[in-house]
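Quick one: structure below, then a few questions.
With one protein chain removed, the remaining protein chains of the complex are shown where they sit.
Right, chain A next:
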Amino acid sequence: MSELRLSSIETRGVPGKRRYAMVIDLRRCIGCDGCMTACKAEFDVPVGVFRTWVPYKVVGIYPNVRKHFMPRLCNHCDDPPCVRACPVGATYKVEDGGFVLQHYDRCIGCKACMASCPYNARFMLPKSRTYTDITSVVDKCTFCHHRVTQGLAPACVVTCIGRARIFGDLNDPASEVARLVSTLPTQVLRPEEGTKPHVFYIGLDRNNSEFGRAVYNPLDVLEQDRQAFNKNHQG
């Protein structure tokens, strides 16, 4: 792993440091949304927003069609633009492990991090919540930092029925993620943004993961859903 390092914040391949990563094997994902549900339960994630989500796309031409699922989450980028965009250091990277986390009590809600994340991984929490008093600040996936530091795997990984999500330390050559990333062709999302994402996909088709031509003609029914969604979730 002798990658050219452009920013001092990067921890991939740095001796003595851990660099957690997730491998998502799209061949095994059945789109059951179990991970979304486990995540919602783990963090009391409010209605309408997601720390992890499983978008799908119907691809192909009849009769050769399939549903292409692509679980998404924060990529815990090695060079995260959200961290450098935050004016008050409310979003930061944990050096040992590479988690990108939030100081909820510092966040002023300027949404600069949301604007700078190329992956839409961040969202604004609602003004009031029933069980949790963290409100009106930006939130996102934490790679289950609280579980991982206690030796547990993230909630979505544990729950995945297809074992499509694999988690571990990429800097440890003996880990399963390191083996998968070294021996199989993997892809990350939007590598051209220079973020060095640490969620690796096996079996990802970039024709389906890029901005699709569908942007030109969004389906009418989806457009209605989208408008209804936007009405209820103003940023």
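Details
One rule holds in what follows: a contact is a pair of C-beta atoms (placed from the backbone, for glycine too) under 8 Å apart; a residue touches a chain by one contact, two chains touch by 3 or more; residues count from 1.
By our rule, contacts and distances are computed from a predicted model.
Note on the omitted subunit: UniProt lists it as "Thiosulfate reductase", one of the names in "Thiosulfate reductase", "Hydrogenase (NiFe) small subunit HydA", "GMC family oxidoreductase" or "3-methyl-2-oxobutanoate dehydrogenase (2-methylpropanoyl-transferring)". From the set A:Asn120, A:Thr149 or A:Ser182, the residue in touch with the chain omitted from the display is A:Asn120, counting the whole complex. Contact with the undisplayed chain is limited, among A:Tyr20, A:Phe50 or A:Phe167, to A:Phe50. The omitted chain makes contact with just one of the residues A:Pro81, A:Gly97 or A:Pro154: A:Pro81.
Along chain A, the points of touch with the absent chain fall at residues 50, 53, 55-58, 72, 81, 84-90, 106-112, 114-120, 124, 136-138, 190, 192-194, 208-212, 214-219, 222, 225-226, 229-230, 233-235.
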